[in-house]
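Every protein chain but one is kept in place in this view of the complex.
Moving on, here comes chain A:
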C-alpha cells in the first residue's frame, strides 16, 4: 500500500522524511561499498526488476491477491544497502510518474516499505544464516525474512498512524487488521522470495549477495582450493546489531503500546460484564465478547501473537548468536 497525501499529519510526514533521507544517505555510501562504480547501472536494473516483480500478483485467499513488497528479496539478492536504494528509487519513480503514493508521504513510504522491510528482512536473514549455512538454509532464511518483513512493515505503519494519523481509529483494530492481513501476505511473500532466491542460487549462486562466503570450497585432487574472488559478507556485527536493535525498538514500542492499552478497553468491558475478577485471560475475554465488537477482539489476539512472536524470535536469535560467539571465544 502506497500512502497518499493527507494520510498523516505534517509532523509525522516531516520526521519520516528526515528518517528516510538519513537512511538513503547511509545506503548511498554503503551501496558504493557493495557495488563500487557499478552502483548506478546495477541498482537501476535491480530497481526495474523490483518494479516488475511488484506486478506479479499472487493469490492470498479466495478472491484477494497481494503483491510483493520486495524489500527482503532485494536485500538478499543484492545486499541491504543496494536493496534500500532500489526500493527507494522504485517508490520515488512511482510517486513522481505514476501518482502512486503522495509526494508529501514519500518519506513515510520509503521508511515503511524500504527501510523497515529491508532492516527486518536482512536482520532475520543474517540471524538464521548464522545458525545454519548452505543453500537450503539460505532458502529457509529467505522465507522467514520475507515472511516477517511484511507484518513488521504493517506494524510500523500502525505505529505511525497512532502517532500522527489523521483518523480517530481504534489503534488495536487497525493493527489487528493490518497485522493479520499482512501476515497472510507475508506467507505469499516468503514463499515467492524463498523460491526466487532458490532459483537464482541454482543457476548463478555467485549473484546472491546473502550466499557470499557460504559456497563450499572447490576440491581438486582431494585438496581444497581457495574460493574465487567473491569476498564473504562483511561487517556482520555492527550494522546487524544496529538493525536488530532498531527492529526490536519498533516492535517493542508497538507491543508495549498494546500491553498498556489493551487493559483499558478490556477493563471497561470487564466492569460492565462483572467479571473483573477474571481479568487474567485478556485476549480470550475480548475474543468471546460479541457485543464488544469483532473489530476489537480479533485483532488484539493476532497482533499480540505476531508482535510478541517476532520480538521473541529476534531477541532469542540475538541471544543465540551472542552465546555462540562467546562459546567460540571460550573454546
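The criterion applied here is as follows: a residue touches a chain if its C-beta (ideal position, glycine included) is under 8 Å from a C-beta of that chain, and two chains touch if they have at least 3 such contacts; residues count from 1.
As a working rule, contacts and distances are computed from a predicted model.
*Asks:* Out of "ABC transporter ATP-binding protein", "Nitrogenase molybdenum-iron protein beta chain", "Cytochrome bc1 complex cytochrome c subunit" or "Cobalt/nickel transport system permease protein", which one is the UniProt protein name for the chain not included here?
*Replies:* Record says "Cobalt/nickel transport system permease protein".
*Asks:* Quick one: which of A:92, A:124, A:175 or A:215 touches the chain that's been left out?
*Replies:* Candidates A:92, A:124, A:175 or A:215; residue touching the omitted chain: A:92.
*Asks:* Which residue, A:19, A:140, A:163 or A:191, contacts the hidden chain when the whole complex is considered?
*Replies:* For the chain that is not drawn, the touching residue is A:191.
*Asks:* Across the whole complex, list the residues on chain A that are touched by the chain not included here.
*Replies:* Touching the chain left out of view, chain A contributes residues 1-2, 4-7, 10, 13, 24-25, 28, 31-32, 37-49, 51-59, 67, 77-78, 85-86, 88-90, 92-100, 102-104, 166-170, 173-174, 187-188, 191-200, 203-204, 207, 295.
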